[in-house]
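All remarks here apply to the structure that follows.
For this view, one protein chain was removed and the others were kept in their places.
Naming follows writing order (A, B and C), and every chain is counted from residue 1.
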Amino acid sequence: METNQKQAFKSLYQAIDKANEIGVNANITILDPAGHLKAFIRMDDAFLGSIDISMGKAKTAMLFRMNSEAVGEFLNPENKTYGMVNTSGGLVGFKGGVPVKSGNDIVAYIGVSGGSPDQDFEIATAGSLV
Amino acid sequence: METNQKQAFKSLYQAIDKANEIGVNANITILDPAGHLKAFIRMDDAFLGSIDISMGKAKTAMLFRMNSEAVGEFLNPENKTYGMVNTSGGLVGFKGGVPVKSGNDIVAYIGVSGGSPDQDFEIATAGSLV
Amino acid sequence: METNQKQAFKSLYQAIDKANEIGVNANITILDPAGHLKAFIRMDDAFLGSIDISMGKAKTAMLFRMNSEAVGEFLNPENKTYGMVNTSGGLVGFKGGVPVKSGNDIVAYIGVSGGSPDQDFEIATAGSLV
Partner (left out) sequence: METNQKQAFKSLYQAIDKANEIGVNANITILDPAGHLKAFIRMDDAFLGSIDISMGKAKTAMLFRMNSEAVGEFLNPENKTYGMVNTSGGLVGFKGGVPVKSGNDIVAYIGVSGGSPDQDFEIATAGSLV
């Protein structure tokens, strides 16, 4: 299945609403299941450095079809996965990247950055409920 | 002045409306006046290759504070500006990138790709009327 | 607000004076508030490898609107922010990148490299007093 424009906007707005509710200025990226950019918004006063982090989290979730922090577990130096963090142009392995599902199908990935990892996760989760 | 979220969504929607009206599936990029990504949408069925073209047009307009096709005039081989097209990570010098003005101030840049250059320009212009 | 040429030279000279005073050969980068290069000087005998470090510190400060070492706290492996250090083309999260303020407005970012992190911070701070 494919991300559609209507869902993408819906995800952005749901994420924005949650971000406003918890007082975070977030960057929000929506990728399609193949990792191509579908939609993006940078909320006012969000960090410029979080643009790329939001994209990296969504991309990381997409590459392994799991939450970005689940990929992060593989990146823990204790696992001696030397260099894995640099693959595919750079992985971002902490909270904020999650699959967007419709039933059992992944229809998109959302990546959020701007607050703490826990806040970013909360915002991304809100955006993933399509 | 700075692009704000409300204006950015307004630009996207106006561009989408025009694209629908003329039957084009477009990629639409909104950059702030310094070139950082503010908003993006890929309409359903728009070419994946046009994601980067839309970004390149908006960036090119931003770098020289003029329409992307006006920058393109400098890139014409007749002018022997060898290599200029590759500067700043690559310029994209044809129609579809325009400044978004509020009065005399440039508040954003919009880049569109998906149709013909003339169609892209028409969509970008529609999106630039904030 | 925007960095201007006069301020940029003033920042460079103030940083150079401090560097001479404490015996450091420094690279000094001035970025505008959006991260575009405004001014740069490499003092005689300064390390070539410090050119990019000075730019990276200023860019890192700009991306998160805080000192580079404050960004560095987020990069501490204890925080498990795997891959964050590689985002936005690479962050540089130790002392030497600071905002340049005029009143409450950030008008530029300065990044310094050449001495110890503490020396670089001292030089950057001297350059930030416009």
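Please note the rule applied: contacts are C-beta pairs under 8 Å (C-beta built on N, C-alpha and C of every residue); 3 or more make two chains touch, one makes a residue touch a chain.
Keep in mind that what you see is a predicted model, and the values were worked out from it rather than measured.
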Displayed chains contacted by the hidden chain, counting the whole assembly: B, C
Contact partner of the left-out chain, one of C:Met43, C:Val92 or C:Ala124: C:Met43
Touching residues (missing chain, whole complex) on chain B: 34-35, 60, 62-65, 71, 77, 80-84, 86-89, 91
Residues in chain C touching the chain absent from view: 2, 4-5, 8-9, 16, 36-44, 48, 51
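Throughout what follows, only the chains that are shown with their structure count from here on.
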Between chain B and chain A, distance of the C-alpha-averaged centres to the nearest whole Å: 25
Mean-CA-position distance for chain C and chain A (Å): 30
Chain B residues counted as touching two or more neighbouring chains: 36
